[in-house]
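After the structure tokens below, expect a handful of questions from me.
Every protein chain of the complex appears in place save one, which is left out.
Right, chain A next:
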Amino acid sequence: MISVSAVLYSTSMILILLGLYGVLTRKNLVRVVISLDVMDLGVNIFLVTIGYIRDGRAPIYLSDAPLSLVDQASNMVDPLPQALVLTAIVIGFGVTAVALTLIMRLYERNGTVMVSDLRGLKW
């Protein structure tokens, strides 16, 4: 039987590769940004999967739980990757916001969001 984490790992890799493909091939700048977000999503799923434990519980000790503290600790989910993902999501949000602002300014100047119509630099 395929384990949950194997499915998640492969999903994340597929998303990263799809996103990378999109960034490299799309001509529309908005689509480039969407592809970047798909890639970020893949990375975030990868990070969350690292902390995944089968039948894991939330990493909170309960004093009135039927289990002893040691038993409670035995299959707690690692909270650290989740904290990392929260940070990564916030950073990804910031980057997307900046990217869309740049696209907006480019659109105001040129009336286009297509890479092929931009002439300022050699791409």
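The definition used in the following text is that a residue touches a chain if its C-beta (ideal position, glycine included) is under 8 Å from a C-beta of that chain, and two chains touch if they have at least 3 such contacts; residues count from 1.
To be clear about the criterion, contacts and distances are computed from a predicted model.
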The complex has one chain missing from view, so what does its UniProt entry call it, picking from "Putative NADH-quinone oxidoreductase subunit N", "Monovalent cation/H(+) antiporter subunit G", "ATP-binding cassette domain-containing protein" or "Phosphate transport system permease protein"? "Putative NADH-quinone oxidoreductase subunit N"
Touch as defined at the start, partner being the missing chain; which of A:L8, A:I34, A:I50 or A:V77 qualifies? A:I50
Residues from chain A at the interface with the omitted partner, ascending: 16, 19-20, 23, 29, 32, 36, 39-40, 42-43, 46-47, 50, 80-81, 84, 87-88, 91, 94-95, 98-99, 102-103, 105-106, 109-110, 118-123
